[in-house]
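The structure is given below, and queries will be raised subsequently.
With one protein chain held back, the other chains of the complex are shown just where they sit.
Letters A and B mark the chains in the order given here, with residues in each chain numbered from 1 onward.
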Amino acid sequence: RALRAAPGAPPAHPSNGYLYAPLPKILEEESGGTMSATILGPEVVTLGQMKDALQSQLVEVGNMLPLYFPADLPNMALAGELALSGRDPQVMAAAMTEYMVFCDSCQKELGNFGVVYLGSGSSDVYALLTKTPVKTAEDLKGLRLRSGGAPFSRWAEHFGAVPASVSVNDQFEAMSQGVIDGSIASVADLLSFRLIELAKSVTVLPLGTYHATSDFTVSKLAWDQMSVDERKALARSANRLNPLFTHRWGKEMPAEASDAAKKAGITFVEPDPALLQATEAFAEADKQTVGEVSVERFGLADAPARVARFDGLVDKWAGLLAGVTDPVDIAKVLQAEIWDKVDFASYGD
Amino acid sequence: MPIQIGFADRVFRLIALLASIGIIAMMIHVCADVIWRTVSGRPLPATVEIVSRYYMVFVAFLPLAWVEQRRAMISVEIAEGFMTTPVRVFSDIAVALFSCAVYAVMTWTTWEMALKNYATGTFVMALNQQVPVWPSYFLPPFGFGLAAFATALRGVDIIRGAFRGQPATGGTE
């Protein structure tokens, strides 16, 4: 059985080359040759179209970004709001995965959405990519920064910067025109979106991770047609690829971009200790903000308790993954701690 | 021209004119954003989201029926010169029916989608602000539905004209 699978992103993005390109081979291995996948590119389904594509079974396994659909997926949106807590991509991806798999209301919202969840990945810790160097909180005042989400906007506003919502397509032009002075983003964006031609400075501040992802989202229509063994094979495949993707997105790509940036003469600014401290303090306080806004915004009455659970899982996985760096080993820990405990006869029903 | 078609024509026109509010609003909103950003250093909140999710959807779907009524839908008329009058009338009827069928399917599917988005109360996040967008999902089925109606009327009009032995007038230009 060949599943129709879609990364939703263009080839340069790691979700295309590192999640989906290897999927057919891995799936064949894990299923003993009974399952495979056909990849549909972004010309068929973009990230914004993934919801309808999965619900209509145009796509059977797809890379979905829940923050495109916050009204449908409140729990994932809440986890996304906690971006500023992110300090390690593999830890965040694992915490996100455990949060979603063992949570009844999460599973219920996924069911209503018509999909089954098989794990998350995460970006590296975001940094500031700017035209002028940012060292102190004073340098941030009045700076117009592209923000990819609410938490980054809250951080920017707290320090007197002006967050701007600019689409990915417009980012390059907006920065070259001076409509924005920089971007709160992964260092990898220097290469992925060619900001290397415009930015002059990178400030490595712990601005958090983008971990509200659902790497392999299975259409419920397809899931219902699968046997328990097929479901297990697909879940094992997904679990092998998730840490590899996070390794690529959260580690290798930023490292390559940093190298290229240094060659291009971009300066890496060490932030002032006061700014670093203020940022850490803001991230800590932001957890409470998230608990409060999520009650109203996402209709989650017990949002503060959910924030606490997520926070606990981040600590748990920081411990479990301490010293584990090889993505293959990380996949083994995830398999044992999460997926081996799942009953695939009833999961996703 | 039969009375009901004249009436429908006026309705289509009126609804299309509603879309011109979308155009004017888009222009003013984008310019206000540019000016405000330059003067105060801060952009107007949610400009991108409102322009793309509301004004653009207004402009694209509301005028459809009126464009159909004016027969301003773009087609390639390479074969037109080779057609005799009866063939042309037959092809006009076929085109009207085909168009009506396509619009009907579009109306139905986009309507289902609008209901789904209404049920979830779909919104997007513009920075730290919530912008509800579910209402704009009702514009495509509305526009397609009217267009289906317009093409159906046109089909009826042509058939009636053919029986009377006169070429149909189509719409008013």
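Going forward, contacts are C-beta pairs under 8 Å (C-beta built on N, C-alpha and C of every residue); 3 or more make two chains touch, one makes a residue touch a chain.
Convention: contacts and distances are computed from a predicted model.
With the options "Cell elongation-specific peptidoglycan biosynthesis regulator RodA", "Dihydroxyacetone kinase, C-terminal domain", "Glutamyl-tRNA(Gln) amidotransferase subunit A" or "TRAP transporter large permease protein" in hand, the undepicted chain maps to the protein name "TRAP transporter large permease protein" (source: UniProt). Take subunit A: the residues that touch the chain left off the picture are 4, 10-12, 38, 40-46, 48-49, 52-53, 55-58, 167, 169-170, 172-174, 177-179, 191-194, 197, 221.
Where subunit B meets the chain that is not shown, the touching residues are 16-17, 19-20, 23-24, 26-28, 30-31, 33-34, 38, 48, 51-53, 55-57, 59-64, 66-67, 70, 72-80, 91, 94-95, 98-99, 102-103, 105-106, 109-110, 112-113, 136-137, 140, 144.
Please note the rule applied: only the chains that are shown with their structure count from here on.
Separating the CA-averaged centres of subunit A and subunit B is a span of 37 Å.
Against subunit A, the residues of subunit B that register as touching in their complex are 37, 41-43, 46, 48-49, 113, 120-128, 130, 134. Taken together, the subunit A residues at the contact with subunit B in this complex read 52, 67, 69-72, 142, 144, 147, 149-150, 153-154, 157, 162-167, 179, 297.
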